[in-house]
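Provided herewith is a single structure, encoded as structure tokens, for subsequent inquiry.
Of the protein chains in this complex, one is absent; all others appear in place.
We just call them A, B and C in the order they show up, numbering each chain from 1.
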Amino acid sequence: MSAHGRLVRRLVLGSVLMFGFGFALVPLYDVFCEVTGLNGKITNTGPVAISAMDTSRQIKVRLIAVHNEGMPWDFGPMDGVIRAHPGEMKQTAFMATNPTGRRMVAQAIPSVAPAEAAQYLHKVNCFCFEQQALMAGESVEMPLLFVIDKKLPEHIRSLTLSYTLFDISPEVSSAVLAEKEQRL
Amino acid sequence: MSDKPTLWQTLLSVLSGFFGVQSERNRERDFRNGRPLYYILTGLLMAGLFVVGVILLVRWALSLAGV
Amino acid sequence: MGWKIIKTIGSGLGLTVYTATASAAWEVNLTPGVTDVSRSVFDLHMTIFWICVAIALVVFGVMFWSIFHHRKSRGAKAHHFHENTMVEVIWTIIPIIILVAMAVPATATLVQMYDTSEAELDVQITGYQWKWRYDYLDHELNFFSNLSTPRDQISNEADKQEHYLLEVDRHLVLPVETKIRFLLTSNDVIHSWWVPALAVKKDAIPGFINEAWTVINEPGIYRGQCAELCGKDHGFMPVVIEAVSKDDFNQWLADARVAEQAEAAAAERVWTLDELMQQGEQVYLRACAACHLPNGAGVPGAFPALKGSAVALGDVAAHIDIVLNGKSGTAMQAFRDQLSATELAAVITYERNAWGNSLGEAVSPAQIARLLTPSTGEAEQ
């Protein structure tokens, strides 16, 4: 029976490892997305070294704003289309207004199409880095600073950056709101 | 026949596994003398190579298509 | 019968009543569609189909030949061979060659589909439970497209019309011979926007943006459906495209803007309770009845009743807030973008005065219009 015991232990260990692997797929997937640009997840954030821009081509960047369900804010880009040379730092903003009679917290989720362009879009500063809390009737201008990498493949001539605004008021602790109130 | 399968023979056996065709004689040799662990390790290695191979194939196809 | 009856789904040649659709009802193949890509897809489909048929004939031919000739009742004696590496290698190599032959055109078609060159028209498509919203990004025009098949046809109380379940209140109008880019996303769950005649099917995923391209060659009306299970009314959110010439498209854009202004002006006049109730019922059946049911009874455990509810009979400001802004964490959507001021006023009035709810008060469109355009920055000072 010890032969069974050893085999069974190994097999149980194997299934436990695979259970762990299921969870390991989550970070693996992020790595995979980063490498292949799958799904347009943006991972490049923070400051980048500014270098000369590539004036030989101009990329059409379309900015769009999407509301997720139950998100009543007025939300839209200041510029619908921006034409940028690769390497050129561009600044724009999104406008948001909370028209409701209650305080709300939102999180903007960025996404890029085509997905393979995601890894070439560097966001130097973005409102999506943090949650946005707006009081009833409050408006805010949310800045966005981005650079397109010069290594962007030649065949990509236009790309789309979308922000989906999610209402996360029920999820966030009242801490964020309290802090916001203090500042006012 | 009674020799342990060489590395080359192991590779060939695993390859024919991927291919899906194997002769009775080689299979007998493998199962009589081979250690399963070697075959499993070789199999995993070959699976990795297979993935790399398909990726290279995709790259080649894309470069042909001019993308 | 045969492959020749292939017809664009729902193309203008349809037949008027169900009993007369016999020929259309026996449609057996993919549509060749009206774009270069859809034709390549169709050709590829047929090539692979015939290859499969040929392989099937050979394999099943040998099999049935053996079944017929090598049966015991005909005195067949079993031959004892059970291995032949040569034969096996050959019948492994041949499929590989066939697969390569299939992979080449498939790769070419796929590359053609992923042509990322710049589009002349960008249309944003947003999936909602259970309707589509179309945004002409360069033309500041957007609208929702709802199923327009009357409920009595679905519940078999009226004869089903030609385009049953494939008709909407507002078509997605697109110019022909124009490179169009669709940007797809979703407001709630995953949907999939599909028009067979364009060979475009792409998932609309909440929080993510997807893209697809097309160039339509022929004017016409092309119909499709949502292709990803998205909840209760997944089967009731069709896509209807109206492809028109470039000139007609520009004319349509201009008309659509005029209509929008007229709509806004209408909100400013005074509406009677009866007028609002009448329009409210239509809006309710279109936008609300899917969840709250036509009689306002709701679905216990899923969708609350409106008939006799605290919201519909309570404070009007709270009622307006929930309709305009939705309710966080529930299936109740924010309708401020989906309906016009008049429609919102009408439907709220209807909910407060129908099915035995009788408050007798009307919510005026002008009141709602003011709520829809808040003066920005006001609260910050």
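As a convention for this text, contacts are C-beta pairs under 8 Å (C-beta built on N, C-alpha and C of every residue); 3 or more make two chains touch, one makes a residue touch a chain.
To be clear about the criterion, contacts and distances are computed from a predicted model.
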Among "Acyl-CoA dehydrogenase", "Heme exporter protein C", "NADH-quinone oxidoreductase subunit M" or "Cytochrome c oxidase subunit 1", UniProt-listed name of the chain not shown: "Cytochrome c oxidase subunit 1"
The chain left out here touches which displayed chains? A, B, C
Of the residues C:121, C:141 or C:154, which one touches the chain left out of the display? C:154
Which of C:36, C:138 or C:233 sits in contact with the chain that's absent? C:233
Chain not shown: contacting residue from C:139, C:179 or C:202: C:202
Touching the missing chain, which residues of chain B? 16-24, 26-28, 31-32, 43, 47, 50-51, 54-55, 57-59, 61-62, 67
Applying the definition given at the start, please give the residues of chain C touching the unseen chain. 9-10, 18, 21-22, 24-31, 40-41, 44-45, 48-49, 52, 55-56, 59-60, 62-63, 66-67, 70-73, 76-84, 87-88, 91-92, 95-96, 99, 102-103, 106-107, 109-114, 153-156, 160, 162-166, 188-190, 192, 194, 196, 199-203, 205-208, 210-211, 223-236, 299-302, 331
In the complete complex, which positions of chain A touch the hidden chain? 3-4, 7-8, 11-12, 14-23, 25-26, 29, 36-41, 68, 107, 109, 113-116, 164, 166-168, 171
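The rule we apply is simple: only the chains that are shown with their structure count from here on.
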Between A-C and B-C, flag the pair that has more C-beta pairs in contact. A-C
CA centroid of chain A to CA centroid of chain C, Å: 27
Rounded to the nearest Å, the gap between Cα centres of chain B and chain C is 46
When you check chain A against every other chain, which residues touch at least two of them? 155
Touching residues on chain C, where the partner in the complex is chain B: 83, 85, 88-89, 92, 107-108, 111, 114
Within their complex, state which residues of chain C touch chain A. 116-119, 122, 124, 126, 128-129, 135, 137-138, 181, 183, 185, 187-188, 206-211, 317, 321, 324-334, 336-337, 371-372, 374, 376-380
Under the definition above, what is the set of chain B residues touching chain C in their complex? 19-24, 61-62, 65, 67
